[in-house]
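Structure below; questions to follow.
Note that one protein chain of the assembly has been removed; the remaining protein chains are unaltered in position.
Chain lettering (A and B) follows the sequence in which the chains are written, and residue indices restart at 1 in each chain.
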Amino acid sequence: MKNKILELNHITKYIFNVSTGKPIRGTEIKILDDVHFDLYEGEVHALLGENGAGKSTLMKIIGGIIPYDEGSMTLNGKEVQFHNSREARARGIAFVHQELNLCTNIDVAHNFYLANEPTGKLGLMKEKEMYRKSAEAIRALGFELDTHTKLGKLSTAQQQIVEISKALSFDSKIIIMDEPTASLTRKEIDMLFSLIHDLKNRGISIIYISHRLDEIQQIGDRMTVMRDGCYIGTMERVNYSDEQAVNMMAGRITKNIFEKEHVPGEETVLEAKGLKIGEATEPLDFTVKRGEVVGLCGLVGAGRTELARTIYGERPDAGGEVWYEEALYQKRSPGLSIKKGIIYLSEDRKIDGLITAADVSENLVLSALHKLFPKGIIDRKRQKQEVQRLIEEFNIKCMDGGQIVSTLSGGNQQKVSLGKCFAVEPKVLILDEPTRGIDVNTKFEIYHLIDQAAKNGLSVLVISSEMAELIGMSDRIYIMRGGTITGMVSEKEEMTQENLVAKIIGV
Amino acid sequence: MQKNVTRRKNPFRKVSGRPFVRTLVIIAVILMMAALIPNFLKFSNLMNVLRQASIIAIPAIGVTMAMITKGIDLSTSGVIAFAPMCVIVMYHAGIPFALCVLCGILTGVLAGLLNGLLIARVGVLPFIATYVSGTIMLGLTMVIGNGGSVTGFPKGYTQIGNGSVLGIPWSNIIMLLCVAAGALFLGKTKYGNRIYALGNNESVIRMEGLSPEKLLIAIYGIGGFFSAVAGLLLSSQLSTVHPTQGNSYQLDCIAACILGGTSMLGGSGTVINSALGAIGIAAMRNALNLLGLHPYVQNLLLGTLIILIVAVNVLLKQREKRQQEGFNIRRADT
Partner (left out) sequence: MSARKSKNTVLTVVKQNAPIFYLVIFVLIGCLFIPNFGSRANFLNILRQSAAPIISCIAMTFILITGNIDLSTGYIVSLVSISCGIMVKTLELSPGLVILLCLLIGCAAGAVNGLLVTVFQIPSFIVTLGTGMILTGLAQLVSQNTSYHDLPDGFRAFAKAEPFSLPITIFYAIIIAFIVWVVLHKSVFGRELRALGLNAQASRIAGINEKKSVFITFVISGCLTAFCSILMTIRVNCAQPDLGGSNFSFEAITAAVIGGTSLLGGQVNVPCCVAGALIIKCIESWINILNLNYYLYQAILGIAILVALVADALKNRAR
């Protein structure tokens, strides 16, 4: 009879400031709401969910990276609350991140022993021992690596082996793996799975985060589904079915869906032909018509932002063509795009969507400088006019144009970002997660604004992780996976959350 | 994934790796070209080259470490002037010489720690912080030395800079000792390991519970120490302390590190390679001197060289980054 080694009950986590770790004042938004999770000795427990479902947050809590606000976490019978990842590691929980926590400029052994280097007399590292023991640790997993190799020269799979064996060297009994197969080949995945079986037999438990249903079926003993920060359910392998999994991940849309009013036009405004966003990705095609809103969905890492930025000209393509208004658009750049009438709303307004240290006016007119002031000199009156117009049109709640953007609420910041896009009077608007971190009312305001603009002939390409949003706004939705477009949905009946989720994860 | 990744058994494995061989080749080329110049291969001249090289190689230890962490140290010339000036001024005031030397070295360390504090705790960019502190020290050197050179070291002191034992100049023995200590520290101690890690991935260092700030402060403190040693050695060679004695060495030091394969972008570089680079730079300067080229004209060549090497380095790194990015957006089911 296997014993339960980890149990989380009624875990709730409120939204917090990522850089300080402190809760954001004045909001009661929960990123985890009454979540339950448990783990038995020697089992592989998979965790499933869409973008933003809360799986990363839950794992960070287990791994000690962030604390939980409410509820309880019990490890081997004792209640625990970790303050950093080292504490968790000392208690036997290791986290193998997607972005491996290793240094590519030093060799395997030195990575293995980083911060725990065995030191001999004279204060020198015991290198012979380091090379030997780390090689042994890797061999114990069934792999052979020359530990003198610089980490950067190893493949991702090999680096992962190093990280896993490093985790085990701390006597970890629980290993959390975050999307471990994201960069692996078929063969490498098989090897990883055989390793996982090995670990299971040794009594080590694994929490396996993934969105790949086929893998989870192969390797998982149980699978838990999360959605919108809530615990949805757990399935045993015997009872597992793809359909049920997708159902649980997608759920039914109980909240209001936006009812769009615009009707798309006929002519094609923007088109991609055989476009490759990376060397190793498949070419893709898509079209956007005048006055049409086209959605783009996919998991994080599918390449949606990369596609948007490639079209916009912020990053280079690896082949293929972009056509705009029946003409080939080559040598793309943001400045040229704006001149032509294409503009892009960045997904992270704090990093590159807005200049948070500057005021509302400066941000609003930033992209439209050449249009508003063709002579090159700034006309304060004209600026004020334009700023007033945009503040009113977008209902931006600020003292005036002189308010520094960093002091605005998230919703209003996003409106400034949107206003900035509209200031150039675009014909094509590319939106990347336009309502991230915004309250429901403001979201609907934004949907309405975009819908109105589409009525007036604006073409929109919108990237979003929120299915309800995409379904409400879009005339058609493209699905992206692995850096290319794998499907499109245009019939209203097909635009259901289950259907889209299934397509996103490749079922 | 290959289950087996082994490297050919290479007897020089510990020291080699491509950077070392590359540096060795470059230095060899420089030396061969220099050998074509009359008088270069004269024993006394070669000794001169090595003596010069030691003044470049010793501060290069600290500069290498700073560059590994994506920083730089532009205060070396200031310390090279200020430390010996303190020593000689104190000596003239009657303080026993040994104590003066100790204090001189201590000022170097303190200056280095100040750099480290500014960079790690206050958040000033490394090149600004060290540039400014270097200038301050230069100014202070001029103040306490009244703007001019100061002589009057005790007998025997100049022997260190100019004399030799068993045919090997003391300068080089000191250089070898310093370089050996530096190489051991950076390459074979846990601190060295963490310094390399810091230059590549700061978040790992933090996750492991280590303090990047403490590492940085230590790095610059050590740099200050070695700059002070170099300064004392130089003054011993010249038997005088001149406020601007360190100026040319500062640029040469950076050039030596870059020539030795230390990247401006951090994460790579070794003390031994930088020392080899120092020999190469010293040889170049010497050879160009013999050819009659004005020091400033030599700077022209040196400047071009630095820019070329850095440009190539940056371009290579960019290409590597682009390849990496392409790799990350691979098809999910291959």
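We adopt the following convention: contacts are C-beta pairs under 8 Å (C-beta built on N, C-alpha and C of every residue); 3 or more make two chains touch, one makes a residue touch a chain.
All figures in this text were calculated on a predicted structure; none of them were measured in a lab.
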item: Partner chains on view for the chain not depicted; value: A, B
item: Given B:47, B:110, B:136 or B:290, the one touching the chain that is not displayed; value: B:136
item: Omitted-chain contact residue, chosen from A:29, A:328, A:399 or A:440; value: A:399
item: Residue among B:164, B:189, B:239 or B:299 touching the omitted chain; value: B:299
item: Selected from B:61, B:101 or B:118 as touching the chain missing from the view; value: B:118
item: Residue ranges of chain A at the interface with the undisplayed chain; value: 312, 314, 333-335, 337-338, 343-344, 346, 351-359, 362, 366-367, 369-370, 373, 376-378, 399-400, 402-404, 407, 420, 424
item: Residues from chain B at the interface with the omitted partner, ascending; value: 72, 118, 122-125, 127-129, 131-133, 135-136, 138-143, 146-147, 243, 247, 251, 254, 264, 294, 296-304, 306-307, 310-311, 314-315, 318
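Just so we're on the same page, only the chains that are shown with their structure count from here on.
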item: CA centroid of chain A to CA centroid of chain B, Å; value: 43
item: In the complex, chain A residues that touch chain B; value: 84-86, 101-106, 110-111, 113-117, 119, 123-125, 127, 142-146, 148-150, 154-155, 157-158, 161, 182-188, 191, 212, 277-282, 301, 303, 306, 318, 481-484, 506
item: Sites on chain B touched by chain A in the complex; value: 1, 3-7, 13, 17, 184, 188-190, 193-194, 196-197, 199-201, 203-205, 207-210, 267-268, 323, 325-334
